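Notes follow once the structure below has been shown.
Here the complex is missing one protein chain, while the rest keep their positions.
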């Protein structure tokens, strides 16, 4: 079997690069309402098709349609809209603050607000969240004080993390929001460990974890999926597929060969592929997965199909690697606009209300900012006490750190 | 949504423990010939069913049946039988040698001979193999000298690995057989790197990697699958599911929720689930995967469904964790017996021939052993020169190692 | 009071910890029904059930990650890494997560886990069943590292490690599991029963982390050791007839510097021994500290007797192992120096 053809390496590329016109026509987006809704106790092996489809509830006209449609209390919908609008306003404001030198760094979640807000509202307040740096909407939807978040971003004297973490790596035990790590993916398998612990103790709280599509390539994703599958951990595991990992296309993470939801199939875990810009879809899918977990039927892997509308972070310049205006062309639209359209259509909301809400959000954020800046910003002279730098390495400070603290002059 | 039921942790257990009677009736084993045979360029998404079925060619009567049936030159079949019988005889002999204190350790592949021998014969001699410690059959089928293998097991003066590696961690560049690592799974992703390199250079050689079902839980499995899928690496990736990982059931690796072949689905990689005790099935599946890889259609994940007939290693005592006689009850039988039955049925072989072959294998192995022992065993006084201990850490020995070598008195 | 092997001492500590605290869980590869490849978890699953003692997938990184999550929930996981050589897949979860969690969360979240792993050579394990990776972890702020040298300490230190609210790497000298080993490969194996430190009280007792133990008082030279080398040091001292002060560190981090400094200031000489490779081994830190704190008392260079900077070679264990001869020569150099 000689004279064989030469092999060649396949290197995936994004469809469009700067200078080109983005056209997402190639994506086949099933219509809203098309996806079936299995019972929450359906064996994973009998719902593999859910990994290739797309759970969508809100159609183009703002109607909620299909089996995943469910009645949601208008108060919850309005709370959701407010949380998403506030999240966007917060992001805008904090980006500006970073540009003004008030913080060293910032990361926005623009376009992905529904991913976090819908999940927060679909889960119970005492369920434990293991997020990435792009789910600030979880905290905001849980009514966590913006001032507290801003104090972390500013690393000021009220930063509960004592100036140790880069901006946006929030942590709040009170909000059941796990400390965000700078190391990608690690929280994903930890979430499964937490869920296992809850099951071991016969508790009824479940865990939810998030991971970016790019980070699914890390070991922790595999470990989280394996442990969740083997021990049927009560966990809702979310992959946020926003198409990009800094400059790298989702295809380099394996998105070209299969959906990210399909990863679930290999582990025998229930998988759902969901329109991440559709509040109703994310809410319904999260509810479904939470019910499955609480019923002891095991974990669910949810791919949230969305788009990173803005730069990866303040250190990034997307115009170097992707066309401008991709976001405007994104076929699944803007999660805030879509929820708004629905509410207006139902007569629960109006353009005036919306303008007012945006105005209020601005005011809230600005007020919080003023309050937070009372405790300083990155630029302030009044800073946290550097002596605290030696605390919390261990529960009690061991002798060598006491020596070093003295050596440092504290 | 309060008064929720308490959660509980699911901890998989093997069906049978010592004292119980093993009964594999619960396994549904499709009949030979039942599995379809897709074209080698079939998109992975169109052959997911292959991950749940079982490619089987040899039926109970020793007939080869179904679409995976292919003509194999009788000379190849006889070579295969000889290689498998020799492998088993070699294992027996080396186990005895270890018991006699001639080596520190040994690992048998009893019951899994077809997995290695069929693959070796289905691949080209210049394809690169990245095995685990349980594919000694690869070397034997490639006619690698038993004496050389034994010298490694004995760590004697002819051990090309200079006494550095534990027994059975063979390595042979000449045989395109990669250095076996004591760290599980690492070779799996390395095999994919080798395959990528071959593709980068426009070469036509492919890589084959093996991993135990237990080790699939390691990061390297995920990395290997991800890289193979993304870059369509020309690699044949084998999971040897022999049901056990030392004392741990395959269910703890995730085998309860899905087949191991199904892992392929999540990555969008072609997957095949194969009767690992069926020489014809393993051969045909490996051929199929190799053709797919050579055609630049990408990698294939093959689950070889088999059973670890003997102890994990000479340090292990399976009677502590599984019933005696499981192997006798294993529904897929003994790979050697099954190939023999086929050959006899075709009139290519007879019980006499077989008795003679077993006799010859014994003789060959015994002769090789005598030859190998000329160069010593673990117990011998004539040993490799300890001064060589400092070689090969780096290409050239750096000053600090030269100092240490002197310090050691060399 | 019962004469126990190291394995039994460890097993006893695990039984006590699980009996006392329902939040202690044990998992790892083959630790459940089978009781661990070295039998350290024997009987735990039978006694405490599969929900608290279970086999884990072969994924050290996943095992430690799960333990981090469980710790956040409020459990006290005790995980086993089958061999210290296989701890590397878990380094990211150990270094970036377990060790950093308390700090980065301002004290809100912690990781009270114990990671047990057999380490060290001398059992023909070759380079992947013989390593001593302690120095990698002692370099990581936020981790404690403990290494017992006998059954009594093993039980007392393991109980302290499990009850400690910070992550502890607990390395068990596998060469000592079934009997003391002084580095003399030709001597017949001796059981623990003949050794005083094999008397392990049934009652609960703890040995605080961070306290060294002077196992042999002496005036001529201070010998800093831990784990297997504690026994080698005593043999070397006896063989050389040198009045060594042998200090068993027991905890590498936090280190009992006071005991070390007091001893070296008294003897004026110091020899350090460990099985790990030399360059950047823990002996380097000890040497640096001793000369920083005892410079004006030192009468000879501090000696390091260690494993060579090569992988642990299967067939050359004897030549690789820092045995009594090499240690003895260093002791002579130290006492004769200056």
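By written order: A, B and C. Residues from 1 in each chain.
Keep in mind that, in the parts below, a residue touches a chain if its C-beta (ideal position, glycine included) is under 8 Å from a C-beta of that chain, and two chains touch if they have at least 3 such contacts.
Only a predicted model underlies this, so the values are computations on that prediction, with no experimental measurement involved.
*Asks:* Which of B:147, B:197 or B:344 sits in contact with the chain that's absent?
*Replies:* Going through B:147, B:197 or B:344 one by one, B:197 is the residue touching the chain not shown.
*Asks:* In the complete assembly, which of C:100, C:116, C:231 or C:326 touches the absent chain?
*Replies:* Among C:100, C:116, C:231 or C:326, only C:100 touches the chain that is not shown.
*Asks:* With the missing chain put back, one of B:8, B:42 or B:183 would touch it. Which one?
*Replies:* B:183
*Asks:* By the contact definition given up top, give the residues of chain A that touch the hidden chain.
*Replies:* On the chain A side, contact with the omitted chain comes from 8-9, 11, 13, 17, 104-105, 155, 159, 162-166, 169, 181-185, 214-215, 217-219, 245-249, 252-254, 315, 320-321, 378, 383-384, 386, 389-390, 393, 400-401, 404, 408.
*Asks:* Under the stated touch rule, tell me which residues of chain C contact the chain that is not displayed.
*Replies:* Output for chain C: 61, 85, 88-89, 91-92, 95-96, 100, 103-104, 127-128, 135-136, 138-142, 253, 276-277, 279-285, 287-288, 291-292, 295-296, 298, 300-304, 309-311, 338.
*Asks:* Given the full complex, what residues of chain B touch the hidden partner chain?
*Replies:* 128, 130, 160-162, 164-165, 169, 171-173, 178-179, 181-183, 186, 189-198, 200-201, 207, 219-220, 222-224, 226-227, 230, 391-395, 398-400
The rule is simple: only the chains that are shown with their structure count from here on.
*Asks:* Give, as an integer number of Å, the spacing between the C-alpha centres of chain C and chain B.
*Replies:* That gives a centre separation of 36 Å.
*Asks:* Approximately how many whole Å separate the CA-defined centres of chain A and chain B?
*Replies:* From the centre of chain A to the centre of chain B is 42 Å.
*Asks:* Among the residues of chain A, which are close enough to touch at least two other chains?
*Replies:* 196, 198, 200, 219, 222-223, 226, 230
*Asks:* Mark out which residues of chain C touch at least two other chains, giving numbers and ranges.
*Replies:* As it turns out, chain C has residues touching two or more other chains at 51, 56-57, 59, 61-62, 89.
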